[in-house]
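Missing here: one protein chain of the complex. Every other protein chain is in place.
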Amino acid sequence: MQYGGKIITGLIIFLGLLCVPLLFNTASTGNAAYKQPKLELPKDEKKCIESTEFMRREHMQLLNDWRDWALRDGQRTYVNAEGKPFSISLQNTCMKCHAKKAEFCDKCHNDAAVSPYCWDCHIQPEGLSNEKK
Amino acid sequence: MLEKALKGSPKYWGWLGFLLVLIGIGAACWVWQLTVGLKITGMNRDVSWGFYIAQFTYLVGVAASGVMIVLPYYFHHYKTFRHMVIFGEFMAIAAVVMCLGFIVVDIGQPQRMLNVLLHPTPNSILFWDMVVLNGYLFLNLLIGWICLEKDRLHLPHPKWLKPIIYTSIIWAFSIHTVTAFLYQGLPGRHYWLTAILAARFLASAFCSGPALLLLVVLITKRVTSFDPGREAIRTLAKIITYAMAVNVFFFLLEIFTAFYSNIPGHMHSMAYLFTGIHGHNGLVPWMWTATVFGLGSLALLVTPALRDNHSLLPWTLGILVIATWIDKGLGLLIGGFTPNPFEQVTVYWPTGPELLISLMVYATGALVLTVLYKIATEVKQDLEVSQKDEVPGPA
Partner (left out) sequence: MKKSRRNFLKFAGLSAATLCFSPAAGALAAGHGTPHPKPNADQLKAKRWAMVVDTRKLNTDEAIAPLVKACHSIHNVPDIPGNKNIKWLWAGSYEETFPEQPNNFPSEDLERRRFILLCNHCDQPPCVRVCPTKATFQRPDGIVAMDYHRCIGCRYCMAGCPYGSRSFNWGEPRDNLDLKALNKEFPTRMRGVVEKCNFCVERLAQGKLPACVEASNGALTFGDLSDPDSEVRKVLKENYTIRRKPALGTQPSVYYII
């Protein structure tokens, strides 16, 4: 192989760089196994609009559907699998029960390093303060 | 062939380095714009498109104008343009790259740009503009690259490419027509609402684009050993002359319609541009500069002796480019938005960061152009198309 040594060295360096984030994470978390974050659940409400498993897996898709149904199709009532109606609204339905975004949404989103842009427009139940920008 | 762009004189690398510095400065401004929004530009409620979209419009014209070389060569078998064709195509590529760049820096949520594909909307002209511009970029990359590669290998151009080339010629007209349709289909914008806008766009493109191309080719001739040939330059100058004459004629048609009909809405934008209204006259000196330069360049071009004087020609082309740029890259956009829908004047002028971000896009275009022209001139050099004014090479 022409330039064999150089190519292999280059590949090794490339792979090394590729692995840096993983190594860094392992080092910073002390190699501990991932722990599911503890979410603060509503006190006076036992049941979400759908099952916990469904919400955990599908909430992003559901919120997408909710957005289009309410905003684009003018259908602002959601009838769940049990036939129970809910008003389609992130601020006025979801966050009325999950009244602390920091203790609910952010917990998993921070762990998973995702930052959905919901809160660029929607107002979190904690409210906004003028100082925090 | 890309390897030809990787070997060059210190001057070549210096120029690329200089462009990269400009891109870097502009990119810093762009990052700032991305973080705080378009409020760092001079655009406002009333003049909601500004310098960016104006440059976009001007450059679509430059991109389309490559066809003024490609068309005579392929439709009329005008062999003198044989070695100019690739420069027309490569210029088109650089221009389209800048067009796309100006769109990206102009929109408020660039990360959602692909919504245009995700939710295709054929009733929007912007959707079609996206289609034709990207199509044109692809066509020119394909045609330019394959032709140059075959030239380099002393092989004839493949037959299957012919229909694609013919398509690209028609396509060139479509990109500027569609860009004009962006404007001329809007109710309530009198300066744009004119059936002749697409024709005006094409006329102004077909004089300013080749003028710019010829200027770049003349520079290329000075810094490399490539020579397009005296005859090719003469013919291109003639094409520019006709297009400029038509361009001026079309603009006079607009003036006549507006002022003879005496309809206020039709007159207001032009009055704002050429005399100012309500005391707002910031664009007046610009528009009169364009008028003087435009008519001056036309006078120099229509006189054969002056047109064929090749030490005067760069100056003629220079003032022509300035005139057409002011008309389309400044007056067209601002005039269309002024006065606003309430018949009031809101003054727009680009801000420093806005100009620096524009500089970034222009420098990127220049970088692409330099690299492509480097490759093209090297190939032509290998074919011995040098300053000897003879045109060998493949049939």
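Letters A and B name the chains as they come in the text, with residue numbers starting at 1 for each one.
The rule is simple: contacts are C-beta pairs under 8 Å (C-beta built on N, C-alpha and C of every residue); 3 or more make two chains touch, one makes a residue touch a chain.
Predicted model, so just to flag it, every value in this text is computed and none were measured.
Colleague: May I ask which residue of B:9, B:48 or B:134 touches the chain that does not appear here?
Modeller: The single option touching the absent chain is B:48.
Colleague: Going by the contact rule already stated, which one of B:7, B:112, B:230 or B:310 would touch the omitted chain in the full complex?
Modeller: Answering carefully, the residue with contact to the hidden chain is B:112.
Colleague: Considering the whole complex rather than only what is displayed, give the residues of chain B touching the chain that is not shown.
Modeller: Residues touching the hidden chain, for chain B, are 36-39, 41, 43-46, 48-49, 103, 106-110, 112-113, 115-116, 118-119, 121, 123-127, 130, 182-183, 185-189, 265, 336-337, 340-344, 346.
Colleague: What residues on chain A make contact with the chain left out of this view?
Modeller: 50, 65-67, 69-81, 83, 85, 87-88, 91-92, 117, 120-123, 125, 127-130, 133
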